[in-house]
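Here the complex is missing a single protein chain, while all its other protein chains stay put.
Chain nomenclature is as follows: A and B, assigned in order of appearance, with residue numbering initiated at 1 for each chain independently.
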Amino acid sequence: MAYEPPVTDYDEIVENGTCAFCGCNCDDLDFLVKDGHVVGVRHACRLGASKVMEDMDQRLLVPMIRDENGELQEVDWDTALDKAAELIANAVRPIFYGWSETSIETMKHGIRLGELVGAVLDNQATICHGPSLQAVQNVGYPVATLGEIKNRADMIVYTGSNPMNSHPRHLSRYSTFPRGWFRQRGRFDRTLVTMDPKYSDTAKMSDIWIGFEQNGDYGFYNAIRAALRGKEIDQDFVSGIPKEDIMELAEAMKNVQFGALYFGLGLTHTLSKQRNIDMAIEMLADLNKYTKWVLTPMRGHFNVNGFNIFMAYEMGFPYGVDFCRGYPRYMNGETNTIDLLTRKECDVFMVIAADPGAHYPGGAVKHLAEIPVIQVDIHWGPSTEIADVVLPGSFIGVECAGTSYRMDGVPIHMKKAVDKPETCRDDEWIIRELHERVQKIKAEEAAVASK
Amino acid sequence: MEYILKNGIVYDPANNIAGEKKDVMFKDGKIVEQVSSDAKVLDVTDKIVMPAGVDPHAHIAGPKLVVGRIYRPEDSRKGVTSKKGVCRSESGFSIPSCPATGYRYSRMGYGTVTEAAVPPLEAKHTHEEIMAIPNVDVTPLPLFGNNWFVLQWAKEGKIDEIAAFVASWLRIVKGYGIKIVNPCGTEAWGWGGNVHGIDDPVPYFDVTAREVVRALAQANEKLGLPHSIHVHPNDLGHPGNYPTTVNTLDCVKDIAKNGSKRNQTIHLTHAQFHSYAGTSWRDVESGAKEVADYINNNKHVTCDIGQVTLDETTTMTADGPMEFDLHELNGLKWANKDIELETGSGIVPFIYSGKAPVPSFQWGVGLELFLRIKDPWQVCLTTDHPNAGPFIRYPRIISWLMSNERRQEMMDNGEVRVWSYKRTGLGTLDREYDFNEIATITRASAAKIYGYQDRGELTPGYNADIAVYDINPNDIDPSKEPAAIEHAFGNAMYTIKDGQILVKDGEVVKVVPSHTIWTDVKGFEEQEKTVMEEVMPTFRRFYTVKFENYQVQDHFTPNPIVTEVQAGK
Partner (left out) sequence: MKTITLTLKKKSPIALEFDELIPDKVFDWEKVDFEKYQVPVGNRRFPLTDYFDIEVEGDAAGPEEVKMILDGDFGRVKYIGCKMGAGEIIVNGDADLHCGAEMEGGKITVNGNAESYAGREMKGGELEIMGNTREFCGCSYIGDWRGMSGGKITLHGSAGKQLGECLSGGEIYVKGDCDILAGIHMNKGFIQIDGDVTRWPGGQMKNGNILVKGKLGILLEGFVYDSVVADPVIDGKSFSGKYIKYNGDIAVNGKGNLYLNAEKNREFL
């Protein structure tokens, strides 16, 4: 990593800006602005800073429609919006996917559009923490805000998560290093544990590393729970961990003052998926008989939690909500994006601030290539390559204000720092326009039908 | 637009109108004495006309609710309906979605609801949900009873600081008044503990519930807030807790009231959960008589009941330790949400089955309180929604209160178990509420307790918030026809809000945005400035958000109703 001198050439500083990268949603950023661009970011991690500063890299600037030769051609906004509206209005099994990198204000128009046409609304949880949500639905959700952990926790456990790479400021701003009310010495007052088959960067700096074997999560947590209940472990090794270590760990977890467990996709995406979390949550409830423990999923995108919260307060279900029958329906494996794509049911796909082209399994992407795709985003990406209509949006938290929910559910109003490129539009405006245009088409259809 | 509601039988307890046949007129959203001949006539001959309902305590919006909805899809599924007319789809039974919450209150003739527990750090979330709830105005009460600043000042007896802090924080989070939940107990839950009784000090802060409740009551009266402190005492749901309840009420008795409209200096919420005698669930007995006697003898107290409705519901409260106990008891999924420096909360599904002794007992205790508290101005109808049952059961509770015969029938035919009368005094009480008393406990008393000066009465100049129910009070014997009573109060013939007809014949016909009701204290700016200087260094060190991003920006309350208060007046 080469030395980079500090940025000194800027016109103004916008303080208390929010980071639109990971679920930490850090809100202490200083944006250094010159000529209407953010040229430097203070306090952010490298992931966050580069996202903010490289906002013009491969930036989508103008609306486009794919022509009959398969090339994306620049068009005016009206043409692009009308084309998208027509596709949506005529769809039989439309999916509106993404939302985790846009604002709640945008979602408000999205759900109205979804209700109007009978679409499936889904977000990245469907490929990330969906199993966590399913586990939460089965056995509970004992969480706390990040500040509770900062102020109280003397044991921090990361399992199936490597925040040093994925959420770089999680340890430094919230969990491990900061001095808290009851942890005045910061890192020295806490025990850091990483449970992960991989000796990750987070494991390297931990006090304890438990390297259970891949797909062994469920059996491992089951054994800890058995030990907590006082059972002498029968097997010499459970999931590759010696029984003595399990007994010792169970005892240590019982004897902290306040423990916090953070889990990531390493837990949600191994063999027994949601049941790993299910078991971990129940383990945590067990531990609360002895002392205080809380957990929090390490949510990836800055507003992935926001979509789940938004859908739940609007319609009672967190993601994968299907309006096709005129009422909300939530059924894992039936009303989720990946299932609908791999089953080749979806006939029009709108992606808002997400990149399924990069993230989806092959079968799902293959179907996307065969159906009309509408993309609302700020950057050119794999999804642009399969898009038929491209609607360039704006960058929430930098070019446009909006509400988001941090991984622990703390709501943050992300303010605007600079103006968006003149030819782009705010996501909120784009989705509202689509809603209004589809409403018009539907009204015309109804008028024709009644004659 | 002008209207006359013609020939209705009016119950307007605030104006001492108890079942008079008269017209009610309104114009441009307000009640008026006269309208012109152009006024539109709504014929409500011999129908019940009341001010729109006012709910003084429910949990309808905010982080706890959404955790409930996220983790109980099986509850959301129960209330699913298709979009229809002006209404969007609904979902949820005990924890309805935001649109469903608005429609369902509206169908019952309600116009105003209190959201009774707002964690300040997540107040923006509560306000987002209020924006998503149509047709009812919402009064949010922020939580102060376990706030670290408050705990420290209470220990030191610094009432001015607390008052200034409350004044600032009500403005910062757009809240209406002071909510206190298991004072000190929720902070103890930060370490997995609890406090018992009002003199059990919390770890580290070393302050007691008595000190916290008194300090906040003094601050409340120093500012002269429209509402009194709103208290969920310690030991909720524990057998033998009624002395804690009475002691909590009694500990503020000497504090002088400073609020123009209300009579009380303390509001006891969901009294049912706090009125148990005995020592364990084996020997539990009702403490309703003792609590009711105290209320009957002390005008500085008001309460709402938190009546058990005998449904499967979702309990949710800022009383974190209580919820964990409940999870230990019933083994159902446990959610918890602790909020840095401020509060905590817990959520557990619960099945109040009439086939089980404890829910039957709780059902009996709630009704016993209703029947023993003599002055209807001191009591309000609530279910502590969704804790003791969903708010859509209010009409059923009304039918129970109006019919001794129905209550006896339930006890006789096994709809509730013997603990409902053997462990309570319910079997000996034959009081039946009349329509005027029902009008009092469902709207007038709540409005007075909150110091509202624009609703809860059909006084000229007040908001035209009116409910019409399709029954002729002179023609029905509520004692004999509980089903008809329940149906009528559940399906308003008209619900009128700010002069607009939102419900007709039990169907929502118009959807309007809700208002957010909050309190802006004036005249305390100097003290507030000083206290903020003291608060900010701590805030910066121990919160995980910047102060700028902590505040609730104005756009989260697009339709505010701001109650301005002159501090100390």
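The rule is short, and it goes like this: a residue touches a chain if its C-beta (ideal position, glycine included) is under 8 Å from a C-beta of that chain, and two chains touch if they have at least 3 such contacts.
Predicted, not measured: the structure shown is a model, and the values here were computed from it.
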Contact residue for the chain not shown (choose from A:137, A:268 or A:404): A:137
Residue of A:97, A:323, A:380 or A:395 in touch with the missing chain, whole complex considered: A:323
Touching the absent chain when the full complex is considered, from A:50, A:222 or A:342: A:222
Missing-partner contacts on chain A, residue numbers: 91-94, 117-119, 134, 137-138, 218-219, 222-223, 225-226, 229, 231, 233-235, 238, 271-272, 275, 278-279, 282-283, 286, 323-325, 330-334, 343-345, 347
Chain B residues that touch the omitted chain in the full complex: 71-75, 77, 332-333
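One rule holds for everything that comes next: only the chains that are shown with their structure count from here on.
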Chain A-chain B separation of Cα centroids, rounded to whole Å: 35
Footprint of chain A on chain B - complex, ascending: 61, 63, 65-67, 69-77, 79-83, 88-89, 91-92, 95-100, 121-122, 124-125, 128-129, 132, 148, 189-192, 204, 324, 327-328, 333-341, 344, 347, 541-546, 548-549, 553, 556
Chain A - residues contacting chain B, complex: 15-16, 18, 27-28, 104, 115, 133, 136-148, 150-152, 173-174, 179-182, 257-258, 285, 288-292, 294, 308-309, 312-318, 323, 325-330, 403, 405, 409-413
